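The structure is given below, and queries will be raised subsequently.
Then we have chain A:
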Amino acid sequence: MIGYFSPVAFILVALVFLAMLRLVLGPTPADRAVAVDTVNTLMVAVLILLGVVYRQIIFIDVAIVYALLSFVSTLFIAKYIGGEL
Partner candidate 1 sequence: MNGFLVTHAPALLIMLPLIGAFAAPFIGKVSPKVRSAWVILIMTLTTLTALLLASDVFMYGTRIYVFGAAAPDLAVPLDSGGIPIRIIFTVDAMSALMQVIGAVCGFAVLLYSLSADRIHSGLESFYTLFLLMIAGIMGMVSTGDLFNFFVFLEILSIASAGLIAYRIDGGLAVEAALKYFVLSTIGAMVILIAIGIYYGEYNALNIALIASRMQFTLLDQIALVLIITALAMKCGSVPMHFWTPDAYSMAPSSVTAMLVVASQASLYGLFRVVFTLYNVTLNAMTVGWIIIILGVLSMVVGVTMAIPQKNVKRLMAYHAISQTGYMLLGVGVGLAVLGNQPLMDSFGYIAMEGGIFHIINHAMYKGLLFLTAGAIFFRIGTYNLNKMGGLGHSMKYTMIFFIIGALAIAGIPPFNGFASKLMIYESVFAFNPVLAIIAMVVSILTLASFVKVFHSIFMGPKLPGYETVQEAPVPMLIGMGVLATIVIAFGLFPQAVVDGLIAPAAHALADQSGYIAAVLGGA
Partner candidate 2 sequence: MFWNLPFIAVVALSLIGLATVVTKKNLIKIFLGINIFEAAVNLFLISLGYRDGGIAPIFTSAPSTEMVMATPQALTLTSIVIGVATSALLLSFAVIIWKKYGTIDTDQIRRLRE
Partner candidate 3 sequence: MDLFASLTTGTGFWNPLAWLIAVIAATVIVYLILQRGEPGYKKGTAQTTPFISGNPEPGKEMVHVRASNLYWGYLDALKGYYDLVVPAHTGVVNDYVLWYLGVTAALMIVVVVFI
């Protein structure tokens, strides 16, 4: 069953590149923030999948940390571009 997971991880990592394209193009900082947020989400999925691929259950903790903490930089960016910081 494990064989199914790694191609998906590959596709998701490739999608990160396309998200970085928006980081380059994005005219406003908000666009870039959206790109970063997207990358975060994709990365959590990649981490979960790779954790299964490596058969290491404990690796999932890293994904939880990611899911929790990538949020902070998003909030700071949002607060900054909203002029509230």
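The criterion applied here is as follows: contacts are C-beta pairs under 8 Å (C-beta built on N, C-alpha and C of every residue); 3 or more make two chains touch, one makes a residue touch a chain; residues count from 1.
If you want to know what made the cut, all candidates are chains of the complex that A comes from, given by their letters.
Just so it is clear, the model here is predicted, and its values are computed rather than measured.
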Complex check, chain A vs 1, 2 or 3: touching candidate is 2
Residue ranges of chain A touching candidate 2 (in the complex, touch as defined): 54-59
